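Shown here is a partial selection of chains from the complex, left in place.
As written, the chain order gives the labels A and B, with residue 1 at the start of each chain.
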Amino acid sequence: MRVPDAPTGRLSDAWRACVGTGRVELALRRDYQDSLALLQREIGFRYIRGHGLLSDGMGVYRPYDWQGERRVQHSFTYVDQVVDAYLALGIRPFLELGFMPTELASGERTVFWWRGNVTPPRSHQEWADLVRSTMAHLIDRYGLDEVRTWPVEVWNEPNLADFWEGADEAAYHRLYEVTAGAVKEVDASLQVGGPAISPGADEWLERFAEFAERRGVPVDFVSKHAYTSGPAQHVPFGVHQTLAPASALLDQFAAARARLKGSKLAELPLHITEFNSSYRPDNPVHDTAFHAAYLAPVLAYGGDHADSFSYWTFSDMFEEAGVPTALFHGGFGLLTHRQVKKPTYHLYAFMARMGPDLLSRADDHLVTRHPDGRVTVLAWAPVDPTGEPSGPERHRLRLSVPIASGAAFVRRSSADEEHGNARTAWQRMGSPRSPRPHQLDVLHEAAEPARHHLRLPVEEGRVDLDLTLARHEVTLVELSPVEEEAPPWADEGRLLGREAPG
Amino acid sequence: MRVPDAPTGRLSDAWRACVGTGRVELALRRDYQDSLALLQREIGFRYIRGHGLLSDGMGVYRPYDWQGERRVQHSFTYVDQVVDAYLALGIRPFLELGFMPTELASGERTVFWWRGNVTPPRSHQEWADLVRSTMAHLIDRYGLDEVRTWPVEVWNEPNLADFWEGADEAAYHRLYEVTAGAVKEVDASLQVGGPAISPGADEWLERFAEFAERRGVPVDFVSKHAYTSGPAQHVPFGVHQTLAPASALLDQFAAARARLKGSKLAELPLHITEFNSSYRPDNPVHDTAFHAAYLAPVLAYGGDHADSFSYWTFSDMFEEAGVPTALFHGGFGLLTHRQVKKPTYHLYAFMARMGPDLLSRADDHLVTRHPDGRVTVLAWAPVDPTGEPSGPERHRLRLSVPIASGAAFVRRSSADEEHGNARTAWQRMGSPRSPRPHQLDVLHEAAEPARHHLRLPVEEGRVDLDLTLARHEVTLVELSPVEEEAPPWADEGRLLGREAPG
């Protein structure tokens, strides 16, 4: 394939606009912060979104009695520690307001091992106070200019009874209205949105749009989630699930604006505030090379359909189904505990090395150029999500790449079943649930991509790139113009003292 | 007072043998680890002890079904992260086995905001399996030579119904027997002990000794706790309490061996595995200069009565009464969240700068010498625990200190109401519950001790030290021999170019 000389557009960075996290309280942890620091150094997300900002573990809503009267204090001891850490790591919070503080809740239903209360507030007035107080505190501490860049999403997946008692749509609309109103009272320039629905419930979007218009309720962005997995087949501490093709994710992204067509919400920013293959934190597919190759086209094309799509989640430090029982346990994370990179991490890290100018894009590759002339190719072996071996074991791709110099230095980085794949090494060492320090060293080593360097000739301004990809490989090929500085006397033949022929 | 020239003994370091911590799960947090790193750099404790090693938050006890059968997996994902962190910070765990995993518990009673289950095991067999598995795992990972240096304490304060259902002594004895047996099965050289009782229940010690002897149960050390506070007078998010004189702590330490006199346990190591003034994590007395001066004699004399006495706890990162609502909230910590030092921190840091040779000790001071000839004086203003101003505002102390040189360089560091006392500054800045970054900077600054440096003459091998201590002051005075290196031409009078008189 002949890659064009001139850009065909800009590469969207919707893919790194946001990333998901386990409940925000976990941001107090060291491994979490170290993991996020690594992520920001090598990938660089702009926002981070997680549950539980107002849940009991954050200690925000604190009723007390004083002189015989019930009062409430809003405490931000942990909120501030979490947000300070985020900002210090160069990432901003995408605020999700939820779940319900136990003492403000109208019921006892909880979700997750860590028991997030999913019932409406006992008092919408007190909830509004809590929201106002939280936003006002954040502005006071971080400044309005900063906080107005943080989207505020109302609740999470209210269309599921697990997350919102009875999946009560009217109750959600009421919560949204009260919450959005409280946010805007603090400052009209703050951005509020929803309805943060799970896949398969897009009809909520239309009704959300109607409701918002009917009641004149402020909406600054629309949000939904996308997953492709089927029903869970349980094993101890894990599940297996079938997956729809990755294109189903792009379809889910695109469906939102289609649904909203004609409404006032149609032109608003669309945030896919969660996406992944499986929605389960104990599905080993997340840990595989397959997973990276499966998601590659989603990262390449997702920006065509949404303003952000947020990988759920950056780390296996995540406790919705309890404390993980083994290093590799099917967690969502791009990183395991203790920061072992998974193949999908590499997909993101490779994307982060692409240039701004889009030269070419297809089912198995993406080509970009940097301002300094480097050309970067991301290629992947297309996958079959049924797990049936799909045709040949190896995928071949030939590209004619434009480059402006006499030769190109080529750096290739790859993750596949064998390389950049610590899970394979982990299995070979006996699947140690809690690896010892020297095993962790090996896993960190095994997690690094395979790397090769070569020099290729440039002919008529082009390099012929002939790539063979292994099963489930994702590969990054970076081509840099060579400026030769070797002196005329450089002579490898004389290294061991043989006289120059004279 | 004339400090003797020759040592009268060695200074015990029982004061830094161990320190307490909030539940061990908190060790996953960054601020916790940063705090502990600071502590270890400036104080250097040898062991750390906290609750909850086996509680749900650590994710250790994990039953599951497989092929129709109930099985249990023991998972050490977090245990290893915690212990790895401790060892990396140069401190060893003093293991406390408890509380009960919910799924192994015989009842539902819990203690603390974080709900530690305090009921006996549903199956003593499964409990023994859990203990064996835990100890075997630790040995596998850290080596027997290491783990046999870690004391293993069975449960916490079983004499209180809050911590052990019904304060059932027979049930505790049974738990102890099963636990100690399981520990010793793993390796006979492991050290196991108890009964970790709270103050006012020393009769448990005698019965524990009888029981152990009668049943031939292994006991390698005896443990108990010591506190001096009276009943709680509640205010929102806090309490006030009267305190007994600090000498009551020494009495409580000493009482254990007195009780055990004649039993086989009398000669065993005695560990005071918790001590403090108030046993409440929300009593502001912990934050005060008073508190440092109050505890000073306990640190100076405690080693006469016990092999360790463990300050409860090193950090305000502690959640037994919920997430703290303000930076200063009466927490036990030597450090607040975000590592602001309290006056009692300085007491410990000063103790850590004392030398090994004890020259003198009295009600208001301690004098030691280092091998290199430096003499170090710790002095404190005696306090009245009723809060009545006790005589003069200032305390005067005159010491004649032996030092072998022509002059002494004197470095004095002090904490009192005004200095080394961030709480005072915090109140002046308006008691901000969650201080902003620049306020935290000021608090860190205000938390540093007052420091003065001077040179004193030595006459006949002695320096006359005339110390005036402010209310609640604890002061460290370090005297170093001066070796004069100033050249003969040094002349401050010529700094601005006035000609030498010639």
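Of note:
Note that in this section a residue touches a chain if its C-beta (ideal position, glycine included) is under 8 Å from a C-beta of that chain, and two chains touch if they have at least 3 such contacts.
Treat the numbers as computed from the prediction; the structure is a model and nothing was measured.
For this complex of identical protein chains, the structure file gives a whole-complex count of 4 copies, while the figure shows 2.
In this text, only the chains that are shown with their structure count from here on.
For the pair chain A and chain B, the distance between mean C-alpha positions equals 43 Å.
Partner chain A is touched in their complex by these residues of chain B: 28-33, 57-59, 62, 64-66, 71, 73, 75-81, 84-85, 137, 141, 236-237, 322-327, 337-338, 433-434, 436-437.
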